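Right, I'll just put the structure down here and ask away after.
All protein chains but one are shown in place.
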Amino acid sequence: MSEALIYQRSRPGRYAYTLPPRLDRERDFTAALPKDFIRKNPPALPEVSKVDVVRHMTRLSQETISIDSHFYPLGSCTMKHNPMIADRALAGFGLDGLHPHQPDGDVQGLLKVFTEMEAYLAEVTGLDAVSLIPSAGAQGEFVGLAVIRKAIQARGENRHVVLVPDTAHGTNPASAALAGLKVVVIPSTIEGLVDVDALDSYLNDDVAALMLTNPNTLGLFEKDIETIAQKVHKAGALLYYDGANLNALVGRYRPGDMGFDVCHLNLHKTFATPHGGGGPGSGPVAVRAELEPFLPVPRIRTVNGEYRLDFNRPDSIGPIHGNWGNVAVVVRAYTYLRLLGHDGLADVSASAVLNANYLRAQLAKIFPNTTPGLCMHEFTVSLTCLSKSPANESASKSHKQSGNGNGNGNGAPHVRAMDVAKRLLDLGIHPPTVYFPTFISEGMLIEPTETETKETLDNFVAAMQQIKREAAEQPELVIGAPHTTQVGRLDDVGAARNPVLTFCCTFQ
Amino acid sequence: MSEALIYQRSRPGRYAYTLPPRLDRERDFTAALPKDFIRKNPPALPEVSKVDVVRHMTRLSQETISIDSHFYPLGSCTMKHNPMIADRALAGFGLDGLHPHQPDGDVQGLLKVFTEMEAYLAEVTGLDAVSLIPSAGAQGEFVGLAVIRKAIQARGENRHVVLVPDTAHGTNPASAALAGLKVVVIPSTIEGLVDVDALDSYLNDDVAALMLTNPNTLGLFEKDIETIAQKVHKAGALLYYDGANLNALVGRYRPGDMGFDVCHLNLHKTFATPHGGGGPGSGPVAVRAELEPFLPVPRIRTVNGEYRLDFNRPDSIGPIHGNWGNVAVVVRAYTYLRLLGHDGLADVSASAVLNANYLRAQLAKIFPNTTPGLCMHEFTVSLTCLSKSPANESASKSHKQSGNGNGNGNGAPHVRAMDVAKRLLDLGIHPPTVYFPTFISEGMLIEPTETETKETLDNFVAAMQQIKREAAEQPELVIGAPHTTQVGRLDDVGAARNPVLTFCCTFQ
Amino acid sequence: MVFVPHTEIDRKAMLDAAGVDSVEALFAPIPSHLATQLDLPAGISEWEVERLLAERGAQNRKLSEFRRFVGGGIYEHWIPPEVPSLAGRREFMTAYTPYQSEASQGTLKAIFEYQTTIAALTGMEASNASVYDGATAVVEGCFLALRHTRRNAIAVSPGLNPRHQQVLRAYLEPQGFEIRPLEFQNGKTNENQIIGNDVAAVVIQNPNAFGIIESLHGIVEKAHEAGALVVASVNPISLGILASPGEAGADIAVGEGQPMGLPPAYGGMCFGFMACTKPLVRKLPGRIVGEAQDKNGRTGYTLTLQAREQHIRREKATSNICTNQALFALHATVYLSCMGPQGMREVATLCLERTALLRERLLKIPGVETVFDAPVFHEWAYRTPRPAEQVLAALHEKGILGGVELGHWTQNSFSQDEELSNAILTCATELTTNEDIEAYGSALEEVLR
Partner (left out) sequence: MVFVPHTEIDRKAMLDAAGVDSVEALFAPIPSHLATQLDLPAGISEWEVERLLAERGAQNRKLSEFRRFVGGGIYEHWIPPEVPSLAGRREFMTAYTPYQSEASQGTLKAIFEYQTTIAALTGMEASNASVYDGATAVVEGCFLALRHTRRNAIAVSPGLNPRHQQVLRAYLEPQGFEIRPLEFQNGKTNENQIIGNDVAAVVIQNPNAFGIIESLHGIVEKAHEAGALVVASVNPISLGILASPGEAGADIAVGEGQPMGLPPAYGGMCFGFMACTKPLVRKLPGRIVGEAQDKNGRTGYTLTLQAREQHIRREKATSNICTNQALFALHATVYLSCMGPQGMREVATLCLERTALLRERLLKIPGVETVFDAPVFHEWAYRTPRPAEQVLAALHEKGILGGVELGHWTQNSFSQDEELSNAILTCATELTTNEDIEAYGSALEEVLR
């Protein structure tokens, strides 16, 4: 039975709150306000009992697939186990009970954690200075690029182009635009790496930076990264590292050592903090020493052995958050880092890459268009082979093919990557990322993470094998999937055409 | 997909713990022990990873129907909403970090809560002294009866009989036996109340006590309770109150005022503490002042304004628990009591009785054999009407009919109370208590509690109506229920014949 | 390592299957001289890490050690116990953005409910699924207006949280947009000022950074006359009694969501809410959930209007936001469900009452005077003859967090003003007691004596 919206439980006059009593029952303080200050219609919020709220939310939680309940190999998202000790340590730390306007002297413990964490992340990235403030990867990108922009302006230069590979995550170009920079897309080689030779023709006096994810969004390491770095630096530009995929390298290799100048991390990926159904995340930015002055305020300074917040940084890009970003995420990540230590982190990347390669090797036996050689922490499978027509068979070799319908014009239904994804739901598995990067046609980007057992991976392989068989023998089963969920495939096009974005009946 | 046992995830060498490091890596302290002290085979515990434990237990929780997810009108169990504030207040109180061997001076706050709670419960019951120690209702019964036994011995008498109505809960006679007393069952009137006239013939010099639940297990108030009390007292016996059903009266009527001498409460019912999938509960015992010396040790004494535990009570029945019973439950109940106050408690019983009578009136329209007049917090429905044969129709009027099979000998399948219960599961409702009290044939004992909304009750009525229709039109649908659960009806007889009580494969 | 589940046997079998003979061999694609070992502490046990965090925590002084009157953008309110218990359920916590709708109806329904409650509270027609915080919500609101109007300037009330002003500047500068202040007198935005024709949006906060309740209607009229949109940044708790942005005619409502069920947490558990009128919906940034049908006509919920977003539109997207603050938005949804319209009205009333009582008490003290004489919601600014920094430090010693020092806080913002150098912004909420107020009063008396 699917749970209805909480508004459907609403009845006028019901409530689920208690509040402290009034102190002065005689006076009416609202009446003293000018009339046009006052709300005319009470907000149409749910009117429900405690039991209603509890039952509703409990059921909604049960209607949500999560790492705690399912295998969740969502490529590019590093859906690893989120240790429960981080919840407890955070509670024990007592973050809840601190206010940002308390004097610095009251929060020395927190500022110490920040200071240590900045140093740890500098060591992890091989860079010199870190800001923990950005709220997620994308904000980290904006900050990193804004820093680059300011640094280049400070040099007296007017570079305004950011080079981005065609395989890049959407936030990369979007952040560049936000930072007032122009995006130029550079092509990839047939394997999906930066075309090093072609790169030269893009590097000119307008180029402020090249943004790379490494391993890239196909799970491949840019093996020529050092050459790339040289070329970029020689052209007077900076090299930006999108750290979304650091889980492949953490504890073993460092962006700074590869020649990157600026980098953001995704603590909600590599450092195992919960994704929260969409957030919060945390996207610290690490930079080389020369770029430190441009980092967002506040910075932490030590004065007479005490930590102090420093807002007085004339070159800073300014503050980028009302407070200090997602502090709770930072403290969890700190817990994780200390728990694992250098040894544990090196084990993370080793096992993440092991799991990916094991799964890759097993799937390659079933799907010919699986990443051919060694991958890093994730890999791609192209599922064009599931379309039956010979026309499609050949198309399966070409990249970037797309198309929205099932069917090849001569009757045999095509099974597409999205169909496989939906069918996986029936088999109790959260699907991998589909159709990203678009570089792979009918692509799945699969990131098992290091915290999954061999049995879980084997179970995934068996499911994929089953679906391949079904695609051949009863394609409708796959195309019509999912069958076991509370709703079938939803009409996204219809939803976007006439958007219903709120429970309207509640508006009088 | 149904979750397998955790042992089925087990792989030799996997683990999910971390522990502090050894302090002395040189010495082997185990080797120093005599060999026959040492375990030969390691215990066959699960060997699993953290993700395994988390995913397994998360899924098991989702496979458990609970108040937080479903309506749960289990008669005699008072499955009311368990306020979340009690969890938080308990954590804020800091109970976890107290040790029973700390000196009394370290636990003054706790002893104050105990002292206050004893006084509150004395007020709630209308009696004089309370012991909070019993771990559940049944232990409360044992304590209450052991107190009565000792008190009677102290009088120099040798009464050894406990009178118990045929409608009594199973723990009543079992506790009497445990307390070394002989159980004599007294009959009920046709409505299910104590047969006051018949009572006289049972009251003699052997009788130590009469044990009653009031309202009784049919949800009916013993209207002649004062007469009964007089008779019992006149016969030199004591009157025991099984407080399982106090939710009907709390804040409005008191056992002490009715003439009861000893009483236990079920904090896990009336005072809204969670039932924990079977426990823990808490079953405080309240007594008249003259019985106080016999209560279990420790008692709390005030010495120079400090609370002190007192073990030196020569007349006490002794300690009945290794420590102080289910303290966490007591603290939660204290929170609930303070939160509601006298006004809130009176509202509890009013609304519990209102909900029961509303539901009773609605169901009476569908099922003729529903408690006819006003009930208290719960009521009974006899479902004999769902059997089709005329033979059965008449049987439906008689009490105590039983029988294990479906079928009436001439082909038409009988739908029994258990079938209705199972069918309710398909409709997303936890069934009421079935076949208790046995006094009602094909009986359901329905206790909605005060925390359920009218819509939830209406939904239950609709479900019962639907099942009645199904029973007439497609009885197999009901008899074969449940259909939507991960397993169908289990073969209890087979399970008891060849008990499999552990996951055997794990034993080498 | 405990979070890697492989036994030695597993590891061997997996390496074999992957066709390599060691873990190191898996890293063959990486130039070997890049390998390094980190200079970080060694791993420790869970017990040790818990102790470590407790030790660090013990070096803080927690709010509970004080009587506190501090707001300035982050507020302490009663958090119903259902909020953390339910929103903290690990299924919610450990899921990600609901890309696969059928498997995430729980999250999707919760976001849809969130959007509905935010729209209801702000009096708007649509809401997104959250942005990072109140400051970036202001920023996103301005970008929306800039995109919509194709103009280049933003007019900001000096009553906007000074930090939000600075963040706005950091975001607008790179693209060369202009920011200018609105006229502001006696702690209030002048309702009758003329708005320039190049202004994309007027940004106004209510109650403003000094706690003062703004007259939204007037400024909305002026803005609309000039073809500008109005971005109203509001305190959600105040909307229990104060006119909503929608009622006042604003186009975009934004604000900091933390007061709705989240702890102060050093400002580290924030989220920005963002709602707008219907015509602007397709320009909203971030995730939006909509209702949809499956082929059997069953209703479900799904991420919608994705053509706005970075993963489709890349550099042309309405924002770069990807990961948002979903979990905290969920907290707010539970909060608003518990409170309902009645609870929201009551909590706002209690804030108003406590603040009035605090103000009355402090104004009895010789030397204490009000900075601006206007109705306030739950913050109020006073001035004493002594420098604010000293007064606050002296109160701190007496166990009182007296408020925010306005002189410092408003530096580098349009709010900066000589008048504020001795001023303190205090705050009272429903959690302020009579004893708190009296303690503040007598402590301040001693300090000023």
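Labels for the chains are A, B and C, by order of writing; each one numbers its residues from 1.
By definition in this document, a contact is a pair of C-beta atoms (placed from the backbone, for glycine too) under 8 Å apart; a residue touches a chain by one contact, two chains touch by 3 or more.
These figures come from a predicted structure and were not determined experimentally.
Of the chains displayed, those contacted by the omitted chain across the entire assembly are A, B, C. In the complete assembly, the contact with the undisplayed chain comes from B:W324, out of B:W324, B:F367, B:F439 or B:F460. Across the entire complex, the residue among B:I300, B:A361 or B:L477 in touch with the chain not shown is B:A361. Mapped onto chain A, the interface with the missing chain covers residues 11-21, 49-52, 54, 58, 83-85, 87-88.
Residues of chain C in contact with the chain left out of this view: 46-47, 78, 80-81, 85, 89-90, 431.
One rule holds in what follows: only the chains that are shown with their structure count from here on.
The geometric centre of chain B is 46 Å away from that of chain C, both derived from CA atoms. Between chain A and chain C the centroid-to-centroid distance comes to 21 Å (mean Cα coordinates, whole Å). For chain C, residues touching at least two other chains, in rising order: 3, 5, 10, 45-46, 82, 90-91. Shared interface positions of chain A, defined as residues touching 2 or more other chains, are 14, 18, 50, 52, 54, 58-59, 62, 67-69, 81, 83, 339, 451-453.
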